[in-house]
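A protein chain is absent from this complex, but the other protein chains hold their places.
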Amino acid sequence: MKPSPFEYHAPRSIDAAVAVLAEVGHDGKVLAGGQSLIPILNMRLASPAHLVDINRVSGLDTVEVTAEHVRIGALVRHAQLEHHDGAYAAQPLLRQALLNVAHPVIRNRGTTVGSIAHADPSGEMPSVLVLTAGVVEATSVRGTREIPAAEFFLGPLESCLAEDEVATAVRFGRFSPGTGTAFQEIARRHGDYALAGMAAVVTVRDGVITEAGASFVSLTATPDILDLSAALAGATPEDADYAAAAALVRDHVDPDADIHASAEYRRMLAGAIAERLLPVAARRGIRQRSEQEATA
Amino acid sequence: MTTKLFGAPITRREDPRLVSGNGKYLDDLGAGALAAAFVRSPYAHARIVDIDVSGALDVEGVVAIYTHEDLDGAVADRLPLLIPHPALTAPMVAYPLAPTHVKHVGEPVVMVVAADRYVAEDACGRIRVDYEQLPPVVGVEAARAATHLVHEEAPGNVAAHLVQEVGDARAAVAAAPHRLELDLFIDRSASMPMEGKGVLAQWNADDQMMRIYSSTQTATGVRASVAAKLGLPLAKVECIAPDIGGGFGAKIMHPWAEEVLVPWAARRLNRDVKWVEDRREHFISSTHERSQVQHVEVGFDDDGRVLGLDVTFWHDNGAYTPYGIIVPIITSTQLLGPYKPGAYRVEFFSLYTTTVIVTPYRGAGRPQGVYAMERTMDAIADYLGKDRADVRSANFILPEEMPYDHGLLFQDGRPYKYDSGDFPGSLAKLKALVGWDEWADYRAAAEAEGRRVGLGIGCYVEGTGVGPYEGGHVQVETSGRVNVATGLTTQGQGHQTAFAQIVADELGVPIDDVYVTTGDTRKMAYAVGTFASRAAVVSGNAVALAARAVRAKALRLAANALEVDEADLEIVDGIVRVVGSPESAIPLGTLSVLSNPLRYAFDEAAKAATQFAGAADFSKPPVADDEEPGLEGRDFFSPTQSTFANGMHAAIVETDPVTAEITILRYCVIHDCGNLINPMIVEGQVHGGVGQGVGGALYERMVYDDAGQLLNASFMDFLMPYASEVPHVETDHLMTPSPLNPLGVKGAGEAGCIPVTAVIASAIEDAEGFPIRSMPISPVELWELRRRHAAGELPSLRRHTAATS
Partner (left out) sequence: MTTHPATGEALHTVSVVVNGGLRTAQVPARRLLSDFLRHDLGLTGTHVGCEHGVCGACTVLVDGAPMRSCLMFAVSAEGHEITTVEGLAARSGAAEGDLGPVQQAFIDSHGLQCGFCTPGFLTTVTAYLESNPDPTPDEAREAISGNLCRCTGYQNIVTAVCRAAELIEERGI
């Protein structure tokens, strides 16, 4: 199980990187963490003629927290973001989800931007990007552009990144005060791709849920947001009808069957996760608000 | 003897090397050797129309490309049928490279030898093989239906059909007060050692000598089979099993096609050639086990005593039968476990399918047999509304009935006769360990919290230490170093420690002076291999006997040198001394010097043995007529039959009422393998076996589609458990010594995994209240069963019917 030969490029700048990609086009592949790409190369399921290793490009390994977002460069490893306290404070969903990304050793090398660019419907971070109304920053010789998360994912393993483009950073949005988040997935083994997973967000004002939403892992062809406000808004976290929200989730998801589980079972799991997760997010919403008020 | 090492939980002597990165596994050897890779069939069943290697010839670094047409001599013939059996009426074995047909995905078709593995794989990718696809036969039911045949030579896809019967089981079932029928299924898993197979061949053209390193469980077997295939005298072939990264049965199968082809190519090219199996190759071209469909008919009395047991099963043997029908034979006999049915009939069909071959995997047919028997015991208990442990007790063979002859023939062709065991004693310990009698309270407390829990039990007997024999060689060097050799191989069982413990005790030397070599035909040419939990029994006793021979010789020499009676001597810390007067003593190293009269002094120690060194009795030759030079001894242990270990396991599981996820809360093991050489190692074997058993019960399965493609041929999708999936194992031991060997030991290697599938099925059934008849079971499958049960398609257990009515 050895990769096919390829021409190796190790640019030191993003300009140099995109110049190579512009030249080799379809034959090129960007290598960042490689934790999804290299298994595919080793199994010869892909044999790109050119590999553009961006690990030596400077300036891509920073986590930046602003009032609006958490911005991470293309070389920020999952582990780096997971352990970043500022990022966690600004957007707790990041750490909550990252703890479910494979195993810690994989997170030491794999990059969050890379896993988003990979656009795997069983990836955790695409769902988080979508739910936080995030943005992908992409660069090519043609210039740079910002792609809203909702437009980024086109299908399983398919994003709107052009062949000559590199995702240089992503920005995860932040939620308003009083918003609680939670993430859970169910897998066959600890660390496996999820059979079903969900990121939940619930906003609570004056003790009442005002907004709720979720995005999914391994349950939809591309990550999208399901607005659950209709089922939950207006109720207190204690009295909310989570079963009704779970029913919406079951209706919304459209999982595939594979050797590990049927579509029907995954749909059931989606509902079960929703029913367990939404109250957790709601309670965190209350706590988050009271902490906010305490520090104010 | 100063300190008794036999029975002591000492740390392993191999470990400092292995934790430092100084192990030498197959791929750690032969730097610079050429690398082999194979083009393997992408189809389950096909005729080879054409092979075009031209595209690969100009790949730089390619040294040779071989197809079947290039093979010569016996290498061009089929691989050997290792274990013929009269009931195996249609044996089929593959060619090293398929000549005309392929019978499973992964069967080797073309061999490439290149400068390195990367380039070899490049070349494989450029070789074009045209196939005409033929109908696949996947799974037991398709094989039974025989709409399509795997081999024209095997009508009905039947490789073997065997019936064994004691008493008139069918009449006994018919006449019994109560009768039950069970239809059961168990799916495929595999040994899946962390190190795949591998072979390195070094041809010495000057000496016309072949050295083979193979990651094998039988160095002597590989040596003999390669010598036969290559037409070499046995004396010109040596085989060494280096450190081996796990075997679990996969590596007792031999010779693998690659084990023949790599030496063949090495001789032909006069270059070192190495093949290291990668993980995908291991999935699709090594070996699997376990898949059986079983039908049980049982008749029993009001106490649950089995009066008649009539079992038929259909065993999926995959595409070929190189290892004979050992697995179904073991299932058919070991199914009986600790029980004595009034009459027993077992019939099996071993069937061809167009899938990877089936040869022993740890447990080797026993997990399937125990599953059938224990599912039956639970069904009887439920039918009668009796305690499941009580029904088992009612059927136990009692200690006073030992030895107990079942009247069947075992896998070695010898009587299936238990030598010893205390089954009531084991059950009592198990019940105490798991809290059997407090179970109702435990369940009630859990149910009060809205939790669903179940308790499962499983009992087994394991024939271990099967013959024909192993040998031991023990030699004391003049330095006092003790070299021990036995021929079977080591895959992590700690032989360098356990055998050293035996020898150190027998010989009276410090264990640090003892060095054990296994699996090297240069050191011990007579050996069988490591399988059937036999190493401690057969090699353990062989090295003990060899050490006793050395001890006897040392005492003879010392008595002569010290001019005392042998009976007055003891050996302590490597020094022979007179009991009661320790100043009158002589080290074993010195006796080694004296045992080997020398003409030439090559060091200080040797001077003492030279011809002018001291007074001699000129009436006698330097080496006495009935002695040989050297302080060494060799002996063999050849048991009359297997010795039977046993164990009983219990588990408490929790099933999620919504998601049907299954969690093992507690796992308890009572294990009886006779005297323990090293309890720490035995404990480790049990833990590991349970871990593998849990994989087989809840996670692992070979998923073939209807076309015969293995859909989960990677560690991503074949769900071998991580630490997060394996429970903490609580153990207790009974020690019922074997009367069949000097050390009183029984085998322990396979034990842990044998009843796990049965135990987990029992526990889930207990939690859910409906029968579990197919294993392994995943959450989605349990969820489906719940839906079928709710829809009235599955009956409730009677206990549950009674409890809810």
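So that you can tell them apart, the chains are marked A and B in the order they are listed, and the count of residues begins at 1 in each.
Here, a residue touches a chain if its C-beta (ideal position, glycine included) is under 8 Å from a C-beta of that chain, and two chains touch if they have at least 3 such contacts.
Since the model is a prediction, treat every value here as computed from it, not as a measurement.
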item	value
Which displayed chains the unshown chain touches	A, B
Per the touch definition above, residue among B:Gly7, B:Gly125 or B:Gly246 touching the missing chain	B:Gly246
From B:Asp28, B:Asp168 or B:Asp301, residue that would touch the chain that is not displayed	B:Asp28
Sole residue of B:Ala37, B:Val75, B:Met192 or B:Ile212 that reaches the chain not shown, by the stated touch rule	B:Met192
On chain A, residues whose C-beta touches the chain left out of the figure	1-8, 10, 31, 34-35, 38-39, 41-43, 51, 53, 55, 79, 102-106, 108-109, 190-191
Contact set of chain B toward the excluded chain (per top definition)	11-12, 14-16, 18-25, 27-28, 31, 60-61, 114-116, 118-119, 192-195, 243-246, 248, 278-279, 491-494, 680-681, 683-685, 687-692, 714-716, 720, 722-724, 726, 728-729, 752
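Rule of thumb we're sticking to: only the chains that are shown with their structure count from here on.
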item	value
Residues of chain B defined as touching chain A within the complex	117-118, 121-122, 125, 278-280, 658-659, 661, 699, 703, 711-712, 714, 716-717, 719, 721-722, 724-725, 778-780, 783-784
Of chain A, residues touching chain B in the complex	1-5, 39, 43-44, 186, 188-193, 259-262, 265, 268-269, 272
